[in-house]
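Working notes, structure below.
The full complex has more chains than appear here; those shown keep their coordinates.
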């Protein structure tokens, strides 16, 4: 049976960077879209675009392509996006897949869920860079893509783009709390993901905000899209299927 | 060397459902029994049978077959059973294996170890169903057998039987606390077992009540008996051997 997947990338990424994962899911007979969010596109005004515009770009994309029964997967920051998209168009969503992703309570912004030392670092960088943030390479290399060798860590880093900081500071308003939303939900957790410190982890700290959810896990870092796209594809299917 | 294993199934299950696991253990040269507990047999009075009768059915089984040096493994609710069986006949037990199983303190019932929302759900179902509980399919599918595809999730569910609720509410009296019991103990934890929420996990929350114990882990859900019986067999042997 062919399912329809929409993959929502994380901060600093683009939909293009998820193409190897998308292709591996397509190899199982599914339809896969991986649009790039407003704010992460070439030429986007990174000083002003926020969560609202990024969410709207996905809503527009789904309506334009008239996608139905969508398995909507979000990575990291993408969890903010899929939460609000589902709130706006629940009838089009078959299942939500949070892949090491933020799960907001009503009224929270992404920064409300990260450790204080990250927020401090982001504040400083944004203030010096026109309200856009880039991740310092040492943090990327050791905390985000810890399972890559040095060459892949560098080449993947070179493909990232500055993140509009407003997407981290703008709160999301949810009409229905995620735990109450009548849509199937999965949390896909890669166990060596250390982008969040394990004393303040993705799972179960954020996953359990989903209420009843399906847990799927794999071995890998936050950036398994670069280090093991085939495994990631298998796990997204395990998380996204009925 | 041939060891003797007795496998004690969990709530809603039967010994028959563990037959694929038993066969995979036998393939390593061991003797394996997997009796069905009183309360889970066809025709059992599910409104009245409790923990005492279920425990006694295992004691009777072991005596009838005159089993010695038993590697006694319990799954989930089966942890209540093996704890009391070992308390009653320690001389027949070579090692206890708790496979994502409850580890009671003296005077506790199973319900004392589950989250409040489970207890509330069970109370409601039992009140409406002659004091027997069935697990709602959505909970089974996403929290218990999260690593199955939809077809296996359904076919396994169709083989479950209603659980006498008294087995969850009757306290166990232990003459010797498990941590003090002079029998080898292992805890076998499947890491994607989300039947207990991971903020209130099987391991180490319950495992450490065993005192000194051997930790064995695998990748899989609470229902790896259906999704990966061969892996389960290997892990039971790793946990149960000297």
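First chain written, first letter: the chains are A and B, and each begins at residue 1.
One rule holds in what follows: contacts are C-beta pairs under 8 Å (C-beta built on N, C-alpha and C of every residue); 3 or more make two chains touch, one makes a residue touch a chain.
Predicted model only: the values in this text are computed from it and were never measured.
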Number of copies constituting the complete assembly, 2 shown: 3
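What we mean here is this: only the chains that are shown with their structure count from here on.
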Chain A on chain B, rotation in degrees - Cα superposition, rounded to nearest 5: 120
Whole-Å separation of chain centres (CA-atom averages), chain A against chain B: 37
Chain A residues within the chain B interface of the complex: 184, 186, 191, 203-205, 207-208, 212-217, 238, 241-242
Chain A partner contacts - residues on chain B that touch it in the complex: 138-139, 141-143, 146-147, 149-150, 191-192, 194, 197-199, 219
